[in-house]
Every structure is written in C-alpha cells, then in structure tokens.
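Notes follow once the structure below has been shown.
Left out: one protein chain. Kept in place: all the others.
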Amino acid sequence: MDSENLNLLSLQPGDKVVLTDGAVVEITDNPGDGVWVFGRYLAHPDAAKVEAAEEQPIFAQDIQGVQR
Amino acid sequence: MTNLSSLVDLKNGTISREIFVNDEIFKQELGQIFSRAWLFIGHEDLVPNPDDYFVSRMGTDSVILTRDRQNKINVLLNSCMHRGMKVCRYDQGNTRAFTCPYHGWSYSTDGRLVEVPGELVGVPGFGPYYHEKLDKKNWGLIYCPKVVNYKGTIWATWDANAPDFLDYLGDMKVYLDAALDHRDGSPGGSEMIGGVQKWRVKCNWKFAPENFIGDMYHDISHRSVDLVGIGPSGGKGRRDKTIGRTTVSFDDLGHGIIGTLPYREEFPYQETFKNHPEIEDYLKEVYDRRLKNLGDRLRVNTSVGTIFPNMSFHGRQPRTIAVFHPISPTEMEMWRIFLVDRDSPQALKDAARHYYMRYSGPGGMTESDDLENWQYATEASAGHVARRYHYNYQMGMGYAEPVPELRGAWNNGEYSEGNARAYYKRYLEFMEGRDWDGLMAASRAHGEARSDA
Partner (left out) sequence: MLESQDAKLQELLLQREIEQFLFEEASLIDERRFKEWLELLTEDIRVYVPIVRNVRYDQAELERTKEFKDTCWVDEGKETLTQRVQQIATGLHWAEEPRSRTTHLLTNIRLAEISPDLSDPREVQVRLNFMLYRNRGQVETDFLVGKRFDRVRKVDGAWKVARREVHLDQSVLLAKNLTTFF
C-alpha cells in the first residue's frame, strides 16, 4: 500500500507505518482529521529522534505505507 | 473615526438612527466594542470533556471555545494563520487537533505539546520545504488573552488590558447571580439544556440588548400572548409576576435589568406550576432551602437584564441567555441557550423546556413579535430622510434615584428609558476610543464591593 491509497482514518493506535525518509512510526493517537496522526519513532535515520520517544505529528503525505 | 457625540445626544435624550443603519459606524463598533469588551462565548456544558469544542462568535469573527487536556478553557480565532481558512467548520465535537483542510497546518491546545493554546504542532513539509525556518511559535492560532468561566458561563476579550471580568460586571453581578445560581440561593448549580438556537434577523443588533436592558414600555408588543395566556402556571398572562418590579441601571458600566431592588426578606411563596403538583412540591422545598441558605442576606430578583454590549439573560421564567452577534448594520445572528437547576426533577426540566420554547426563540409566542418589531424598525430607519431624525429616549429623564446597596446603581422606576440611556452612554464611551483607565474610572470611584452583596 502506498500513501496515495492510505486513508489515515483507517489507522489505529498500535499500527506501524513506514515514512518516505525510511523512519518507522508506531501510531499512538489518531485525531481523525485525515491529515495527521500522532506517533512515536521506532526507527529513524537520525537515531536521536528514536531515543526522544516523544509523540510526533505525522503528515499523511510523508507516510509511505503500513508495515505489516 | 466618526465622532458620535452629536449622534448620541444624552443631554437631550435622543439618538440618531445612523447608529442603527450606518456601515461606517458598524465597522467602528467592531473595532471599539467587539474587539475590546468582555463578550459571552458559551456555557461550560457545551465543552464538558477534554478536547471538546464549540464554535462561537465574537463580533463578526468565528472563534472556537475548547477545553484542553489540562481542563483549561481556551478561545481561539477560527482562521488558519497560513491562508485564513476556517480550521473548524463543525459546530461542536471533540478533537485532539484543529487541522486546516487547505494546506494541512495543524494546531493543538494540549499543554504537553504546546506552550500557548492553539500553537502550531504540524506543518507539512516543515523540514524539506521550510528548511525548518518557520517560527512555529509565532504562527499559532490567535487566542483570547483573557477567558473566564463565571458560574458556568464563558466570557472572553481580545484585549489583554481589559479589566478583570468581575470589575467589568461591577455590582451587576448580583443580578447575573440571580439567574445563574440555584433557585435555593446556593451559588452556581444551573445546567444548560442541550442545543443552541441560532437564527438570523434583519435588524440592527442593538435593538435586542436595548429591549432586554429594561424596556417595560414595549409590553404592548406582547398583547396577543397576554390575551391568550401561556404562563408556566397555565393561567393568565405570559410569565410570573415579579413583585416590586422596577428597572435598575449601572450607568458607569452600561448594564441594567428589570427586576427588584435588593431586599433581605424573601417574598411569600408564589405558586408557579399549579398544573404540575409534583413540581410545585419540589419548588416549595427549594423555597424553604432558600430561606435557610440566604437568611437575611442581600438578594435580588432578575426578570431580564443586559450585560454590555450584546448578552442578555432572563433570570426567572424562562431562564435563558441570549446573544446578539452583529452581521451587518442591518442584520444580526441571535442565539439562545436555556438553563435549569441541575438537580431539579425531570418533570420540572421538561415543563421548563416546553415553556421556554413557547416563550422564547424564533418559535416563541412572545419573542416572535419582538423580532417583527426590531426588523421593521431597522428597515424603516434606513430610509434617506428617516436617517436625519433621532429616536426619542426621554422617558423618565431626571427621575432616577440611587440604589444605596449597590455601587453605581440607579433605580429608574418600572417604566423609564433610563436603562437604555445608560447603555448608550457606555456605547458612546467605547466608541470614542477611551482607554480602559478612562472607561473604568467612574466605576472604580465607587470603591470595593460590599461583602454581603
């Protein structure tokens, strides 16, 4: 699945998504606006961002697809 | 800026029709009054839980009333900082973030993510397109610097220099309390019946607050409903009688009421729901509690009142809050919400709800006639020749008596236009562009509030 076919409304907390920059994010909250979800980095090209473990807003078009 | 002193002639008690129909004056009202004064935004029952929101208005601006995850109530300008799109096009709901559907900027009130309410949390392409050079902290939604929750009613002002809400209210507070407190005299305790009536009326917005500030003289408007009799007791007339009714104005603040002077001994119990014995029993019990709770403390009864500039309320039957949002010089959007005591029996809530709706709102048998009068008064005043002439506000000039128990209050008698004159005196002070020191000096000269008021 690529991002153009992904309706953000279908994402649930716990789902994992891969971003276009290679990062992997676990969804923590879906505000339901169809544009953003909140999540934590499980993997990121910049390791510091994973360690911070802070909730980040993730933009729809930055999501490559859902990690199965 | 138009100099209004010749249009609002308080010495002679006349006011030009221009202030009710003129575009330039309307714009000046938005700047001098609606951008500075404390405005009624909504009721806390509209946002009971974290992330709940309700879209309201301040002047011609759409604003979002929201309760954040830290339980703080915020008021945000409902317009994206990037291209102005409405970030919330719903009337109410629950959301973690307000996301603009245009380019995707997203704003939050969650204190764990942001330092100020409505700060930007999501900017698409913040790294790749903005090169992280957008100052997110400076581009959050505009928020009201001052917001208060007064006994469940939410008020806000755009002006950080505005005085505290209680100063703005002055001793008008006792009359507002009479509407918001429990019928048994204990503070607060009212709840809002769900749903807000919102409707458009082609009249100048000031007709409404002027009506509710103390216009007993327009009683003839309601002759038809008096003849039919829709009162809560099912009897004659249209509402409960207020014993000792008069009009009281707060001339230095622009507020006023129809109701009673302060008193210390409760009036004898009046049956108001004779058709509903179980309600009558509850109300009698509430009356007995009121005697005990209030003892010989100062109290008042409020039939109706206006808090400057555009909020009015009915304190007894019906118990309701009305707001008059300016749309243009000749159109307003009127809102009504209805209140009941939170712990009252369902039968009373139901009876009250039915009574409120047959009395007030666009379907109200009383209010519908007011709306006709306000609309066609506005239309007829807009004529080119009509505009040259002033309205007459001379009734009862020079007959007001001070109310010793309340700071800056005047008893104008049951039938008088003293309250309307007080309203337009305040209107003129705002429209002249006085600063807050100038606006509050006369009221502050009366000193501190009494401890038992």
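Every chain is named by a letter (A and B) in the order it is written, and numbering of its residues begins at 1.
Assume a contact is a pair of C-beta atoms (placed from the backbone, for glycine too) under 8 Å apart; a residue touches a chain by one contact, two chains touch by 3 or more.
As the structure is a prediction and not an experimental result, all values here were calculated from the model.
Asks: Of B:R358, B:R407 or B:R421, which residue touches the hidden chain?
Replies: Within the whole complex, the residue contacting the unshown chain is B:R358.
Asks: In the full complex, which of B:I337, B:A409 or B:A422 touches the chain missing from this view?
Replies: B:I337
Asks: Of the residues B:Q28, B:Q317, B:Q375 or B:S443, I need the one that contacts the missing chain.
Replies: Result: among the candidates, B:Q375 touches the missing chain.
Asks: In the complete complex, which positions of subunit B touch the hidden chain?
Replies: Residues of subunit B in touch with the missing chain: 89-95, 193-202, 221, 223-225, 227-230, 333, 336-338, 350, 353-354, 356-358, 361-363, 365, 367-369, 371-373, 375-376.
Definition applied: only the chains that are shown with their structure count from here on.
Asks: Taking the complex as given, what residues does subunit A use to touch subunit B?
Replies: 29, 31-33, 35-36, 38, 55, 57, 59-62
Asks: Using the touch definition up top, name the residues of subunit B that touch subunit A in the complex.
Replies: Those residues of subunit B that touch subunit A are 95-97, 99, 101, 104, 106, 113, 121-122, 124-125.
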